[in-house]
Structures are given as C-alpha cells and as structure tokens.
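Comments concern the structure below.
Just one protein chain is left out here, and the rest sit where they should.
Chain naming follows the written order as A and B, and within any one chain the residues start at number 1.
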Amino acid sequence: MAAVSSLVVEDLVKAFQGNAVLTGVSLRLEGGRVAALSGLNGAGKSTVIKILAGVLAADGGRIVVDGREAHRLDPAAMKRAGIEVIFQDFALFPNLTVAENVTFGDAVATPWRLVRRRPTHARARDALALVGADLDPEAEVGGLPIADRQLVAIARALAHDARFLVLDEPTASLTHAEVQRLFAVVADLKRRGVAILFISHRYAEVAAIADEVFVLRDGAVVRTFARDELTAAALHEAMTGAASPAATQLVLPPPGDAIALEAVGLGRAGAFAEVDLTVRAGEIVGLTGLLGAGKTELAEVLFGLARPDAGEIRVAGRARRFRSDRDAVAAGLALVPEDRLAQGLVLPASVRDNVALASLDRLTDRLGLVDRRRRDDLVRRLVGQLQIRVADVAAPVARLSGGNQQRVVLAKWLATDPAVLILDGPTVGVDVAARGLIYDLVRAAASRGIAVLLISNEVEEVWSICHRVHVMTAGRVARAIPTAGGAVPLQTLEASVHG
Amino acid sequence: MTDAIGSRTDGSRRRFALAGAAALAVAAFTAFGFGDATGLLRSVAHQVPELGLLVLAMALPMMAGGINLAIVAIANLSAVATALAFARLGGDGLVAPLALAFGLAVGGGCGALIGALVAHARIDPVVASLGGLMVASGVGILVTNGSAVTGLPDFVAAAADRTVFGLPLMTLVFLAATALVALLVHRAPFGRRLSAVGHNAQASLYSGVDVARVHLTVYTLSGILSALAGLVMLSRFNSARMGYGDSYLLVTLLAAVLGGVDPKGGRGAVWATVAAILTLQISASGLNLLGASQHAASVAWGGILIAKLALDRIRA
Partner (left out) sequence: MAESRPETRAIRRLGAGMALLLVGGGLFVPGFASTDNLLDVVTSAGIAGLFALGLLMVLIAGELDISFTAVASIAQFGLALLFTRGDLGWASAILISGGIGLALGLVNAAVVTWLRAPPIITTIALLNVYGGGLALLSRGEMLYDFPVWFSDAAVFRVFGLPVSLQVLLLAVATAATLVLGRTHWGLTLRAAGGNREAALRQGVGGVAVAAFAYGWLGFLSGIAGLAQAQLLQAVTPGSLIGRELDVVAATILGGASLAGGRGSVGGTLLGVLFIALIGNVLVLSGLSPYWHQAVTGTVLIVAVAPFLRGRRRAAIPVGAS
C-alpha cells in the first residue's frame, strides 16, 4: 500500500428522536497523523465515532475512505476498511476471558477456524504488553476493574493492524503513567502510517499528541486548529463558546453553618475507604477524580442504594443507616444519577409521570388514589420553574433534548423538597446553552438552603461552581480544597486529579 | 383513562379497534345465524369470568415487564385446596368462607413465592414462574394423586347458576375484580410505579420506587386472581383437578397483547384486555358451535398473536 490512507467525513447529520445531535460534521484523517476531536460532554463526539464505526446510521452526509465513498456503512464493512474503534463504553464481552476479548477480531475474520489456545494467549499478551497491562489472559473481563477493562479495549483494537484507529476518551480512567504509555503507542502507530483520531477535551493531552484539532460544539465542527495555533485558552473558548480567555468562576451564594450531610470514615470494600466529607446547608461541594475512582459508588452509598461496610452517614447531625434509597429520600436526600438514559429517566413514560415518580405518595387524595389536579399543578409549576421546553407534559420524555431531560430529572427531585441534592455528572450530554441553565438551577437550589454535592469528571466544572472540592483517587477522598473566589487556580486542581 | 399507562392516542386507537372487532364478531354470528344465539351467549358468559380473571393475572406481570407462566397451575391448585378444605371440614356455616379464603391464600402464596424470586433473588420471571409452575402443579398432583376432587357441597355448583340483579354471580365477581384492578393500575400511585418498573426497573429504583415491592405485589395479585379463576372453575366443573384449562395460557397471553399490554412491559389498559377476551371468547364459541376443534383454536390464537406482534413491529 503505497498511498497514504485517508478518511474524509463530510457533513454528517444525525438526530435522535427528533433532537438534532450532529448538524453537519466534517473532518479529515490522514495516515501518519494524529487528529484530535474535542468538545464538551454531549457535543456529539461519540455519535460521530459510532457512525464512523458503522454502529449508527447517519441521517445525512458521507464518508470517503481512500478516495472512495463508503456506501455500506455497517460495522463489518468499516472493519474491512481498516477502521478500529475503541469505544467510550468499551463494548467488551463480560462473560469472555481477557484473551478471548483481545483477539476477538480473529473470530470475526475466520468464524470456522479452531481456537488455538497458546497462540491466542501469546497474541493477547503481546497486545496487552503494548499498553503495559499485565493481566491474566484467562480472567473474565466482567470481573476486572474499570481501568483494566479500558486497557483490554485498547489492546483489542491494537491486536489488529488497523489503518485507522479511533480512540473515544481512552484516558478517562487511566493514571498519568498509563496515559503516557498510551501516548507512546500512539506515536509509534503514527510513525507506522496509521491515521489516528483521538477524542479528548483535555488541553494537555490534545497538545501532547495532536497534529490538528477539530472542535465540536453543539453538533458541528466550529473550529479547526493546526498544532501550532493551539492554546489552552483558544481551545477552551472554541469548546464552550464563551468569549472569556480563561475559565471563570461563578458567583456563589454564601453557605450556611448547619451541616446537612456528613460522611465519617465511610468505606465499602472494593470501592472506597475512610471517606470523610461534610456538606453544609446552602453549600456546593465538588467531588472529582478519574473515571473509576469510586465517585459514583460513593454517591450510591450516600443515597442508600448500596450499604457501607464501615463508617457512618449523618444527615442533619443524626446518624443514619439507610436500608434502601427510600430511607435516604425520607431523610431528605436526592440523587441525580450519572447515567441519565438508564437510571435517571423512564424514557418511554411521559414528562408528567417522570416528574411525579419520586413524590407519588404526597400526591394522593383521601382514597389513596393519585390526585391528578395536585399532580398536574406540581408538574406545571416545576416545568415552568426549570424552564423545561415541552409542548405537552404527556409526551414521552425520550423526545426531549439532553438538557431538557436533565431538568426533568432535577424536577423529579426538587418535587420531593430535598435537604441534600447529590448530582452525579449533571451536565453530561447537555449542550452548552443548557449547561448554564443547570448551573443557575444548582445555585438557586443552594441559595434556598439545599446542600449540594456535585460530582463530575470535569475538573473545570467543579472548580467553577463549587465552594470546596474533594479529589478522589482510587477510592480515597482527599481533604477539601477551597475553590470559591479564586482561592486555588484551576491548574492546581487539575494537577491533583491527574498526578 | 389509559394515559396513566401508555399514551392517549394509543389508547383510543386500541379501544376503537377492539370495539370494532367485538362488533364484527357479534355481527358475523348473528348475520349468518350460526347456531343458537342464546346458547352462544350462555357459553360465553360461562367461560369469560374464569378466562378474564386469568387474563388479568397474566396482564399484571406483563405490565411489570415480566410474565407468569404458572397462572393455570395456581388456579387449579387453589381450587384443589378449597375442594379439599370442603372435603375435610364439610360445607356449612362459617366453613364455606374459610375454605374459599384458604384457596385464595394458597394462590396468593404461590404468587408471592414467584414474586419473591423475581424481586429478591432477581431471577428472570420466566424461570421464576416456571419454578412456581412446577411446584404448584407438582404439589397439586401429589395431593390429588392426579385425579379430580369431587363431592363438594351443593352450593358450590349452584353458585355457577346464581344470578344477582339479573347478572350471573360469577360475571359480577369478575367485573368487580376488574374494576379494582383498573383502579389500582390506572388511578393509584401503584399503577404509576408499575408502569415505571415495567419500562425501566433501574431508573425506577433510582427514583425511590420500591421495585422489589412492586414485583412482589404484582405476582401476589396475579396469584390471587388466578386463585379466584380457580374458584370460578371449581364451581363450573363442580370438581377440582390439576389439568383443567390446560389450553388457557396461550389465550390469556393473546388477550393481554391484543388488549394493548406491551410484551416488553410498561403499558397496558385493563378494560381493553377484558374487551379482548370477550371478543376472543365470542369468536371461539362461535367456532365451537360450528364444530371446529380445540386444535384449530390453538392455531388461530397462535397465528393471531404472531400477527399482532408483527403489526406492532411494523407500526413501531
């Protein structure tokens, strides 16, 4: 193959249930070069990748591989074209072993060949060694921690000689050393002529390996940077659309004195240990860290979805043992979960049923039936207050945009009058304009005296909207760093997450 | 009414279709003068209560995203339990309600066992209700040695012919049960939780819904409704035997699906399923009077079920 491989994406358009997610994305990959695709959560990066992999069908646009338009866009055809993708959700087989997962491409290519254990193991080990992973080839993937699963997913893509390699946020769960090793592999592949598309929204990573950067905002590529044009401020501005040269901090209401939520020496085997944190009424406390650090597990224990094996949870000074999340709700807690589509919403159900779901018991009449008038009043009030744009509250919530959906989840919990609001990734999959609205709602909740624990993988987010921030690393929570009022620069906080 | 579960437009289209089908069936049989109309109506009135109760027993778990394969076995076991209680205690005075309550309790217990497996052990409803089916029918066969329990007090058989305000008693029992279930599903908070769990159990759990309790309640109710159907059958056959109503499983599934219950869970309208079983039963009785076999009904019901699923697939 003498010619340099090239992959051109033109004007991709995609909508989910009538919500435009991509409005015209064009980009270009070339052999021997690393392109980065950057954008905030929900900008549509993974959607572009899934279309490239043939997993999702685009509504419009075309893909040209080596000068020829690809007409059959299915996963098998894209694999034959030499495109290997490391998906953000890994797409591994939990019931298969590490070796079987890593070499799965062989099974796809030659279905009726016999399995040969020894060569398979050797190939799997080699691919894993590239990323410095020393895993038992016979271990089942379903039992591995998240960072190891990420390495298996990377190894699977590397085990096949791809001409195009796409990595969707591969660094989200990796430590600094693992990221460096991954970058070395990418650099080596680049030397060997592979065309690479690297998805990330972190300036440091993008600057370290990208030859050019495509910035995706609200479904379109809004800017392209060549390597030497890229600065942190310019990337930030392109991603957020905010004209400010540097990240800004929002004005926060002053926190109260009363401690609303407190964890003392809290631990759960295999997830986290010795966690101490406090959230005061009216205070917004951030919790950040790598993917897999244990943030979501901590939130679920605080909310009674899982039980701690050590330590204590106190709500308004009283020690509580939650047997389920219903106990937590009764104690005044609310959790907006990370996975909105699977955990936050009942997608086929109406906006009305979703908003009322957590407070049905307060909406009954004397006969114990749902008091429709009171329910409808409540729903109408919250829909207005949270500016949820929906023509008919009886419409399924699946048809709403990401930002509107997230406000439905918030409405569901505000309907319960919580004293403590735990938000796990509240702006994931929310467009830039809608983010501002959610930040406003969070600040409004705090100013009404609600204690907010805001969990996010985006360091900048917690830095800009929290009074104090805890950094979580491998199940340990560090002492809170005061951030409000510019107490600590963003870079310092980022360093303590990725260090 | 149907927008509690399912959207309004779906509901009205479904009602329209069902009313049309029912009218068609009636019109066909009267127009062509098949058999004797009162005979047809009587046979329908006889079978609809037990079938209708079983349809409700099937529809509730389906709305929760599950299924209960054990409904017929539970119905028979409950009838056997009541019949044996009558045999042991005689049939006078206070004993009658006790024996009936015993049958209902047995049904509720079987349902609760399946519910516990689904709710607490998180077993797939197919496997859980299969286990329940084997245990219920196994125990029933064991205590009856596989034969019919007879020798019931006279009023048991008489109840099948009793009318209250001109309506057959069993029809009234069935209508009352339907009304209660409809209230629960469409008007009570439980119905919203049921729908949410049927659509997405995980999101319901994260919304503070006691998913385990919803499952437990649904399967227990399913068991009680099955037991009620069993008692209706006890009266109609004047005996109890494991193996009555063997062909009912398919027709209850079909009626539930025709009535708009989504086989994947979350949606369903109680009165529409009742209309569906009525339509099916009229057609079946019509065919029966024509002399068609039980097997023809199997083929027809199976074919219609697949056709309905195909229609839903095309429309989706």
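Quick note on the criterion: contacts are C-beta pairs under 8 Å (C-beta built on N, C-alpha and C of every residue); 3 or more make two chains touch, one makes a residue touch a chain.
Remember, it's a predicted structure, so these values are computed and weren't measured experimentally.
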Among shown chains, those touching the left-out chain: A, B
Residue among A:Glu140, A:Asp211, A:Asp327 or A:Asp376 that touches the chain left out of view: A:Glu140
Contacting the left-out chain in the complete assembly, out of B:Gly52, B:Gly66 or B:Gly223: B:Gly66
Residue of B:Leu41, B:Leu130 or B:Ala148 in touch with the missing chain, whole complex considered: B:Leu130
Chain not shown: contacting residue from B:Val80, B:Ala201, B:Leu225 or B:Ala269: B:Ala201
Residues in subunit A touching the chain absent from view: 53-55, 74-79, 85, 87, 91-96, 100, 104-108, 110-115, 139-140, 143, 268, 300, 305-307
Touching residues on subunit B - with respect to the absent chain: 64-67, 69, 113, 117-128, 130-139, 141-142, 145-146, 197-198, 200-202, 204-205, 211-212, 215, 249-250, 253-254, 257, 263-265, 293-299, 301-303, 305-306, 309-310, 312-313
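FYI, only the chains that are shown with their structure count from here on.
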CA centroid of subunit A to CA centroid of subunit B, Å: 45
Residue numbers on subunit B that touch subunit A, as the complex places them: 3-4, 7-8, 183, 187-189, 191-193, 195-196, 199-200, 202-210, 266-267
Of subunit A, residues touching subunit B in the complex: 305, 324-326, 329, 335, 337, 342-350, 353, 356-358, 360-361, 363-364, 368-370, 394, 396, 412, 416
